[in-house]
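In this view, the complex is presented without one of its protein chains, the others remaining in place.
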Amino acid sequence: MSFLEINQISKSFRGLKAVSATSFEVERGGLVALIGPNGAGKTTCFNMIAGVFAPDSGKIVFEGREIQGQRPDEICAAGIGRTFQIVKPFAGLSVLDNVMVGALLRESHAGEARKRSLRILEKLKLDSKADLPASSLTLPDRKRLEVARALATRPKLLLLDEVMAGLRPTECDQMVEVFRELNREGLTILLIEHVMRAVMALAQRVIVLHHGEIIARGTPAEVVRDPAVLECYLGEETEV
Amino acid sequence: MKREAVGLLVLLLLLVFFPLFASSYALSVVTLILFFAYAGQAWNVMMGFAGQLSLGHSLYVGVGAYVAAILFQTYGVGPWAGVWISMAACAALGAAIGFLAFRFGISGVYFALLTIAFAEFTRIGFDHLTITGGPGGFFLKVSQRESWDLLNLRGPPIMFYYVILALTAGAFALCALLLRSRAGYYWRAIREDEAAAQALGINTFRWKMLAVILSAAMTAVAGVFNAFYYNNLFPEQVFHISRSIEIILGPVIGGVGTLFGPVLGAGVLTTLSDGITELLAYYNLEIPGVKQVFYGVVLLLVVMFLPHGIWPALAKRIGIFR
Partner (left out) sequence: MPFDLVANVAVAGVLTGLVYGLMALGLSVIFGVVRVVNFAHGEMMTAAMYAAVVLFTAFGLDPFLAVLPVAAVFFALGYALQAAVINPFITRPEHSQFMLLVAISIILVNGLLMGFGPDAKNVQLDYQLESWALGKLLFDKARVYAALLALAVSAALFAFFRFTLTGKAIRACADNHLGALVVGLRVKHLYSLTFGIGAACVAVAGCMLILLVDVTPVLGPSYTLLAFVIVIVGGLGSMGGALLGGVLIGLSEAMAGLFIAPSAKSMFSFALLILVLLFRPQGLLGRRT
């Protein structure tokens, strides 16, 4: 049984075809990157998987069950977590409370939720800031909080939307380490990324989208040499 | 945490023993404060917790009041039974409004306008119904004012004082419990960012409906109290938009979404405004509208300079982070 199967999904917005009969798979325990120029349809794909809107046609199958068209909260309950391209912290709540909101999906007692939330914060090196208001965090920390919150819902698959954007190279490397470790522990990750440094370091497989269609797939090394990809996205002088 | 609990206990004790040394006037003032503290707390559940601005809460006070009053006066059903029916009626109304609003994606200003429209519609409607006595009003017979008849809520002002004190304390405790529970976390998350909340597995429609229904049902009880305390109901007064605004003044000034906000706001507002009326009476002046202008000015100043209300600013001063 495949883990996540995207089957011929399409989505148009007022006549503009954002995603066009796209299909791909993510295997359990895998780490797959979705790349491509702006407007290629990457976030649209994510939004369809995460339930923000339904595909016009096609199926999304997760662990053998069709999930296209379900609500975002149902998708999360099914085991798919996501982060947002522009981070959305609960500004008025403390860092710990932010994560607890996620944890309370799986835990009925606030006490248990708190314990697990603290452990997750530790893993993401945010535990020292647990009681600070989320609004006081720097951008890299907000990104970490976003990930921590999603992790608290015990996802089997994590969708990361351009989580490296705006991070300095060292911060990026730190995040890469975190994701590597999570993947080793069994978390499947599908990520959208522009920062090629992260893509090359993390991804086992890369899928390239352009104008709503897949133009290349393969290992990072293969994709980076693909002439179609170089032409539309990476450019001839790319050095990674 | 400890300091808060001790402070609360002291306040509660003060309030419990207050009638023993208070004049009947002071008693009526504090009763009013507690009423607005309770109603404000009920409103706070919808706004402060779930982020939905309702400017039509007089609808629930009115419906709650009329249902219990009619049941008592016309059908002989006592208030302790009638209150449940009031709550059910208002819960249903709240559910209807919530459902319409959330299903059709109405929020923010449009939601506020929707609540106003429902309240106004009901006000004019009740003016034309005979069962409610129409514009002439609905009256409850006052059999006696001496002894405590808790069963029928007939009795001296001091009895009503303790009833509203119990209600307010109960509402406070309920809200405190809710805030610490999953409901509290989920509501605050929805209030901060609904899309992010959904992505964390929260069925925002269900939880928003819960807040609206709970708020409506709680407000209904305020309506029942209103009916039995004042013994007369006029659609023009009970459902008027000024009532809705009075209800929100406490929480907005005290601090929306906080526990102490509604209580503090109601206290500050009522005390100061009564002070003004007293001052004017001293100079033999009686100008209609002065109290409301005062409310307006206080509201203006608070909104401009203390946007989160008095309580958060005060809390920071005395070192409590909430």
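Each chain carries a letter (A and B) given by its place in the written order, and its residues are counted from 1.
The rule is simple: contacts are C-beta pairs under 8 Å (C-beta built on N, C-alpha and C of every residue); 3 or more make two chains touch, one makes a residue touch a chain.
Fair warning: this is a prediction, and the values are worked out from it, not measured in the lab.
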Visible contact partners (per top-of-document touch definition) of the missing chain: B
Per the touch definition above, residue among B:A26, B:A81 or B:L100 touching the missing chain: B:L100
Touching residue (missing chain; options B:F36, B:F118, B:F138 or B:F260): B:F118
Full-complex contact with the absent chain, from B:L8, B:L27, B:A92 or B:I241: B:I241
Where the unshown chain meets chain B, residue by residue: 47, 53, 55, 100, 104, 106, 108-110, 112-114, 116-118, 120-121, 124-125, 127-128, 241-242, 245, 252, 256, 287-293, 295-297, 299-300, 303-304, 307
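Here is the rule we use: only the chains that are shown with their structure count from here on.
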Partner chain A, residues of chain B touching it in the complex: 180-182, 185-186, 188-189, 191-193, 195-204
Residues on chain A engaged by chain B in the complex (per definition of touch): 50, 52, 71-73, 76-77, 81-82, 84, 88-93, 97, 100-102, 104-105, 108, 110, 149-150, 152-153
